[in-house]
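Okay, here's the structure, questions in a sec.
All protein chains but one are shown at their positions in the complex.
The first chain written gets the first letter, and so on, giving A and B; residue counts start at 1 in each chain.
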Amino acid sequence: MISALVASDFATPHVDYHALAPEIVLGVGICLLIVLDLFLAESRKWLVSTVAGLILLGAVLPVVTLGVIGSDVRSMFDGRYVIDNFSLVLKALFLLSGYVVVLMSSRDTEERTPYQGEYYTLLLTSIMGMVMMASARDLVSVFVALEFLSIPAYMLAAWRKRDSKSNEAGMKYFLLGVFASAVMLYGMSLLYGVTGSTRLVDIGQAVTGTDHLVGVQVLGIVFVIVGFAFKVSAVPFHTWAPDVYQGAPTPITAFLSVASKAAGFVALSLLVFLAFPAAKSVYEPFLWVLAAVTITVGNLLALKQKNIVRMLAYSSVSQGGFILMPLAVAGTGDARTSLRAVVVYLIIYAATNLGAFAVVMAVSRKTHSGEIASYGGLFNYAPGLAAVMTLFLASLAGIPPFGGWYAKFGAFKAVLEARTGAAYTLAVIAAVNTVVSAAYYITLMREMWMKPAPDGDESPVRVPRNLVAALVITGVATLAFGVLPGFSGYGAITGLAGAFGR
Amino acid sequence: MSQFLREYLTVFWFAVLALLLAGLLLGISALVRPNKPTAQKLLAYESGVDPIGDGWSQSQVRYYFFALLFVIFDVEAVFIFPWATQLERYGTFGLVEMGIFVFVLLLGLVYAWRKGALRWV
Partner (left out) sequence: MIAVAVTSTWYLVLAAVLFGIGLAGVMIRRNPLIMFMCIELMLNAVNLSFVTLANHLGDIGGQTTVLFVMVVAAAEVVVGLGIIVAILRRRPGATADDLSELKG
């Protein structure tokens, strides 16, 4: 009897430890941080941020070795967790932007909160969720990764416990985030009902948007996309973004607007390219509308903002629309070009936006204000900061030769390759919006370069070393991606990003 | 009648029987016992203390930490039960996996303990 039980169909799954090394390093690191926080004297708590940074860099190492060793696809658990080139590129992106956020935080949190250990533990946990998302190829692992990255983010958004704005931000983010995941889960249950499997590839074969149960299929696809539209703050599901960005601590704002958003887009691309490829008649029109509305509304609202963080928030909503654009034509156009456009946009946008928020942090150390008007005279007393900020703003606006230009170029190329009326219309809408968006970026530039300082105080800004490092990393990345789009390593990255290994 | 409802018919008869029996016993005792009410006997608690305030008063926020800890550890058991029913099947691999899982949970408990969340302040 017992022997019959033992001789069952259970086979120990094959675990590829090298492929899992980034996750393992992060997991062990998180446990280490908790222990360190518990047994470290209050005066030595600064160690925690250093260790957190080292853990992130340590997790990048195996990503690099995996990338160098070979381009073969490592698949685990029956194809439910896959390490391919796409996931490697994105893992590196998440880990490195996490590192920049740690650099940005180490000054900020020392000044403002006593909860150093928890802060970095949660930050790393959230990053681990993102790293997992890049490899998830199953509805369950996508869902678990999504919650893994979101739940710590809710706490981080409400981090300043005594600040009612931060509380409000956390609450709004939490309620809308959980609501969105409930909607998304319902969509997932419907898709599961249609296909009888939770693997994305199996769903891709069964969800065709044509034959049996077509109503359920459409409902499932729409609900799942709506769930992720909240995460990437696509209009009309963007309402939380500006409030949360303004209320949360600035490094967390940068983190949410870059890494968390990128993770949402990763999930969205996984679904579009693996789970719904045959249902393009369903998801394409929906994403088309989302993209067009997101770009336009984000821009129009950004135009009238007086607070720099809110302006950047709406600008990032609008940038999200540009990333949705290639996804909206993924079926009719060339899938590889679209995927590559999304990944390249995510990388460049991450560098640029993190940099912009780093400048905002540096400047607010002196002005203690978030108003755009407080940037007057920045060039006079901090020419370096004004110059880098101009670089980031120009990149966000898509002015050549900076990174943002190349990202937008890729997105437009993917859309135009679809060669349909709808695609051309979308391209025109996006092009008009690119011009409109330049208006508010240039307003800020004019403020920095031409206006005098509002209170006449022209003492220089003291920028801490960590922040300088963050600025250098993001600035160099932004510049390099724009000036040298053809250099060999970069070509290899974009080439890698284009292929989902199966 | 479908098979499904037929199965539930048993439950229905049980319910009827239970109600009848309880009603019968209470009825008999109501008929037989003497009835001499006094003010003391009609108090809600015969220990003699009148309840003060209503039942919807706020409870201490201290209970809250324990409730949260309970929720987390209670729900994590969801993963342990299916594993425990198939312990032999999963062999060493399963044991190591569950060891890691429990270790992480314990780490959380140690954290809560060191931060004083388990103390009744």
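Definition applied: a contact is a pair of C-beta atoms (placed from the backbone, for glycine too) under 8 Å apart; a residue touches a chain by one contact, two chains touch by 3 or more.
Computed from a predicted structure; not experimentally measured.
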Check the options A:Leu20, A:Met76, A:Met155 or A:Leu300 and report the residue that touches the missing chain. A:Met155
Touch with the missing chain holds, among A:Ile24, A:Val73 or A:Val144, for A:Val144
Of the residues A:Arg74, A:Arg137 or A:Lys172, I need the one that contacts the missing chain. A:Lys172
Given A:Gly247, A:Gly321, A:Gly404 or A:Gly475, the one touching the chain that is not displayed: A:Gly247
In chain A, positions touching the absent partner: 139-140, 143-144, 147, 151, 154-155, 158, 161, 164-165, 167-172, 174-175, 178-179, 182-183, 185-186, 188-190, 192-193, 196-198, 242-243, 246-247, 305, 307, 310
Residues belonging to chain B that touch the chain removed from view: 1-5, 61, 64, 68, 71-72, 74-76, 78-79, 82
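Everything that follows uses one rule, which is that only the chains that are shown with their structure count from here on.
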Whole-Å gap between the CA centroids of chain A and chain B: 43
In their shared complex, chain B is touched by residues of chain A numbered 2, 5-6, 8, 10, 12-13, 31, 34-35, 38
Quick check on the complex: what are the chain B residues that touch chain A? 86, 88-91, 93, 104, 107, 110-111, 114-115
